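Here the complex is missing one protein chain, while the rest keep their positions.
Let's look at chain A:
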Amino acid sequence: MPHPPQSRPFGVLTPLAAGLVLAAFATLPFWAGKGLVFLAGIVLVQIVFALSFNLMFGLTGLVSFGQAAFFAAGAYASAWLARSAPGLPFILSIAFGAAVGAALSFLIGLVALRRASGIYFAILTLALGQLIYTVIGKTTALGREDGLIGIARPVLDFGLFRVDLATGDRYYFLLVVAAAIISGALWWVWHGSLGRILAAIRQEPERVRFLGVDVRRHREYAFLISGTMTALAGALMAPWSQIITPMIAHWSYSALPILFCLLGGSARFWGPAVGAIVFAGLEHGTRNMTGMAELVVGGALLLVVLAMPGGILGTLARLSGRPAREGAR
């Protein structure tokens, strides 16, 4: 009887690199200054944001321009609940943010996925996203254009003891743990049976349909998971930045995860994470070049997108002779 060829192991390089990056994030407060720690916290949130987005973009092949709406929904919903009911456990306000994001992405997915193909879907998500932006900016309970300020970092109550996340770098460590857990969950979806179907839908939706799969329903799953996880990222960010403004719902904020995906490589799970880190590095490295910063960052992005199709990870893999196949991602 013939045997299947040994499925390639996922390789040691990727887990090794992921472990090193995680270690760097986890130890950052011990060797870097406060400014860099704050930036790293933002980057962790953006990594979750971009990885969630890529489940829909790079894996399922849906180009959405309204992802910021879910980020803002999660951030605003959790911050609003935490301010309205200060005694509530932190986990509840985070869960509320995710739930609002889930409900919103379910509704928007239902409407936008009537036209899953290309430009229609992109414009629909853009329009619906801008609608959310406008609604937030005109809602008094959400601070209108000024946003919500002075969002408190929570106290975790474990019954026997309490951990005040407002002191020291504790909330930062919570971000590291949360980002690692969420990334792991997304990794599982990407590489699992559902992920294989979603990747197949990107490549040949008609074939998937004729394998007995409801393609529309599965695109909705991808949209829902992506939107919910994005809202979770937003909910985690609010207590870190302690101020949120309607700008996080703006379409220009929706462009961020797309940028990270193109920069790092959308065909691979970790691509957007690489993109987010490299982008933050570029911005941080050029922050003192008054007037030149945007030029340098923009030029570098242009270079990557034009000269490195498949992004940074795609190019690295090509150089090491491991072309993109689902086993290697």
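Operating definition for what follows: a residue touches a chain if its C-beta (ideal position, glycine included) is under 8 Å from a C-beta of that chain, and two chains touch if they have at least 3 such contacts; residues count from 1.
As a convention for this text, contacts and distances are computed from a predicted model.
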| item | value |
| --- | --- |
| Options "Cytochrome c biogenesis protein", "histidine kinase", "Amino acid/amide ABC transporter ATP-binding protein 1 (HAAT family)" or "Acyl-CoA dehydrogenase": UniProt name of the undisplayed chain | "Amino acid/amide ABC transporter ATP-binding protein 1 (HAAT family)" |
| Which residue of A:36, A:149, A:181 or A:211 touches the chain not shown here | A:211 |
| Absent-chain contact - pick from A:15, A:86, A:168 or A:192 | A:192 |
| Touch residues of chain A, complete complex, unshown partner | 1-5, 7, 188-189, 191-194, 196-197, 199-200, 203-204, 206-215, 324-327 |
